[in-house]
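Sharing a structure below in C-alpha cells format, with a few things to ask.
As you look at this complex, bear in mind that one protein chain is not there, while each of the others sits in place.
Now for subunit A:
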Amino acid sequence: MNKIVSKEHFSANVVKLEVEAPLIARSRKAGHFVIVKVGEKGERIPLTIAGADTEKGTITLVIQTVGGSSRKICDLNVGDYITDLVGPLGQATHVEKVGTVVCAGGGVGVAPLLPIVEAFHKAGNRVIVVLAARTKDLVILEEQMRANADEVIIMTDDGSYGAKGLVTNGVESVINREKVDMCVTIGPAVMMKFVSALTKKYEIPTVASLNTIMVDGTGMCGACRITVGGKTKFVCVDGPEFDAHQVDFDEMIMRLGAYRNIEKK
C-alpha cells in the first residue's frame, strides 16, 4: 500500500503526488488530512488531502519543500512507497448552501482548497476563488479551480500574472462589488490572519483551515493546540477548520516557530 502512482511538478518546490490508499480514498471528505512518514527514522507530518479517486483507490497530496521532511516526500518517485500513511483525519468541512462563498488560497494552501471549492460548488453555492502567489510561476491548480468555480481571481505580489497585490486585495474587491455570505481561507498563517481581519471588518463568517505542528494527528499529544475563542483546542481532532474570527493567529504563528532553531535538515 501507499505506492506512488503519479508525480507532477507544479513548480520547482511544489510537487503533486497521487498515492495508492484505497481505504482513505473511500472515506475521506473535503477538509480531511493525513499524516505521512517517510523512512524508518522519518517524522510524522500532516498533509491535507487535495483530492481522491475512489475507483483507482488513490488520494492526491500536494507538497511544498520547506524543510527536511517535506523534501524527503517531494523526492519520492513513481513506484516508491510512502512508509506510513494514516487518515483521513480531522473534521470534514461543513458544507451547505449559504449563497456566495469566497475561497481564498495562498501557496500550497490552494491544493487543499480545491476539494472545498468543489464541495461548495456542488452544494449549489456561487463560488468565487481568489488564488494568490508571489509570482506567476507559483500559481497552481488554476484550471481545476476554473472548472469548479463561478469565477477565479488571480493575485500575484509582483503583478506578473492576474492582478498585482495580495490575496486580501482580491477578496476585498469582491466584497466591494457584491454580497458575500461566507469566506474560506487556507494558506500561510499570516495570510489567513489578514484575510480574517478583513472579513471581520465586513462581518462575513469566515472559516480557516489551520496548519499547525502535529505529531500523532489523533488528539493524543496536543502539539497542535491553539486558542479559539479563549479556549484551547486541538487542531487535529477539533479542526483543522475553525471560525477564523475566533482564532488567536499571533499565538499560532508563535507556536509554528517552536522548532525553528532545532529543526532537522
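Here, contacts are C-beta pairs under 8 Å (C-beta built on N, C-alpha and C of every residue); 3 or more make two chains touch, one makes a residue touch a chain; residues count from 1.
Assume contacts and distances are computed from a predicted model.
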Undisplayed chain, where the name is taken from the UniProt record, one of "Protocatechuate 3,4-dioxygenase alpha subunit", "Glutamate synthase (NADPH/NADH) small chain", "Quinol:cytochrome C oxidoreductase" or "(2Fe-2S)-binding protein": "Glutamate synthase (NADPH/NADH) small chain"
Touching residue (missing chain; options A:S6, A:S27, A:T54 or A:T135): A:S27
Which residue of A:G87, A:G106 or A:G187 touches the chain not shown here: A:G87
Residue among A:G68, A:G99, A:G124 or A:G159 touching the omitted chain: A:G68
Residues of subunit A (touch criterion as defined above) contacting the omitted chain: 23-24, 27, 37, 39, 41-44, 68-69, 72, 83-89, 215-216, 218-223, 225-227, 232, 237, 251, 254-255, 257-259, 262-264
